[in-house]
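Apart from one protein chain that is not included, each protein chain of the complex appears where it belongs.
Up next is subunit A:
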Amino acid sequence: MGVIQQIKLLIIGESGAGKSSILLRFIDDSFSHSFITTIGIDFKIKTVEIDGKLIKLQIWDTAGQERFRNITNAYYRGAMGIFIVYDVTDRKSFESLNEWKRNVEKLSTKDVTVILIGNKCDMESDRKISIEEGRAKANEFNCNFFETSSKNNIGIEEAFLTMAKDIYYRTKASEEDAIQLKKENVITLSNEKSTKTSGCC
């Protein structure tokens, strides 16, 4: 069975939020304390299975420092899905979310799927952002929300699969040009949003 579709994803968020760790966990199912700073832009590939179909995910990981946006901005347009990542132990990374979201609205295609991720949820004692606050932000953004931990492998697989399914059904629906399907899809998605919001710890 061959790959039937390639999905391009982008991971953005403040420097140090754990973007590369999330990606490493998803790709290699591993975690490292000795992570190297991402310079410019990096990318990884993983193939996932949805409804028995193989979907190749091409995931672009970005440097978080603001000045690198003049490099990373070019990657928004081609992205079908974008993860906006913050660190639950770092309020500044949470406060910058609106700016990241504005960037998404400005640069990406209109139908892009966005998922908000609150990373490092294993560090409960250092937590600055409650899960409710994260969820409220996701509601404001009208997007799915996951709290994740790359260290303890929480929520990451779900986040990526939700993203992949969302895009797969969305593009499939538009391809088949079936309005009915589209409607159903919208319903499933909104169901997912309410039920699939994942918490941890």
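Heads up, the rule we're going with is that contacts are C-beta pairs under 8 Å (C-beta built on N, C-alpha and C of every residue); 3 or more make two chains touch, one makes a residue touch a chain; residues count from 1.
Here is the rule we use: contacts and distances are computed from a predicted model.
Trainee: The chain dropped from view, which UniProt name applies: "GPI transamidase component GPI16", "Cap binding protein", "Trafficking protein particle complex subunit BET3" or "Rab-GAP TBC domain-containing protein"?
Mentor: When "GPI transamidase component GPI16", "Cap binding protein", "Trafficking protein particle complex subunit BET3" or "Rab-GAP TBC domain-containing protein" are compared with UniProt, the left-out chain turns out to be "Rab-GAP TBC domain-containing protein".
Trainee: In terms of residues, what is the contact footprint of the unshown chain on subunit A?
Mentor: Residues of subunit A in contact with the hidden chain: 15-16, 33-43, 45, 58, 63, 65-68, 70-71, 74, 92.
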